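Right, I'll just put the structure down here and ask away after.
Only one protein chain is missing from this complex, and each of the others stays in its spot.
The block that comes next holds chain A.
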Amino acid sequence: MGVSVATDRCIGAALCAMTAPEVFTQDDDGVGQLLPGGSERAGDPSVKEAARACPVQAIILHG
């Protein structure tokens, strides 16, 4: 199980960082970003919820 952010698609709504703040943040350009160690928590329910919340399906769950 892994997770990544398709940054080219992100529209900076920050719903990922609001839904799962322990996994996602925003970089200085306002684009969604994984926090260090964030991918290890890919199985958390909040990550699944963040993937659902993202308006452009830019949170990608693998495996």
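Here is the rule we go by: a contact is a pair of C-beta atoms (placed from the backbone, for glycine too) under 8 Å apart; a residue touches a chain by one contact, two chains touch by 3 or more; residues count from 1.
Everything below uses one rule, namely that contacts and distances are computed from a predicted model.
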item: Omitted chain (choose from "ATP-binding cassette domain-containing protein", "Cytochrome P450", "Signal recognition particle receptor subunit beta, a GTPase" or "Xanthine dehydrogenase") - UniProt protein name; value: "Cytochrome P450"
item: Touch residues of chain A, complete complex, unshown partner; value: 11-14, 17-19, 26, 28-31, 49, 52-53, 55-57
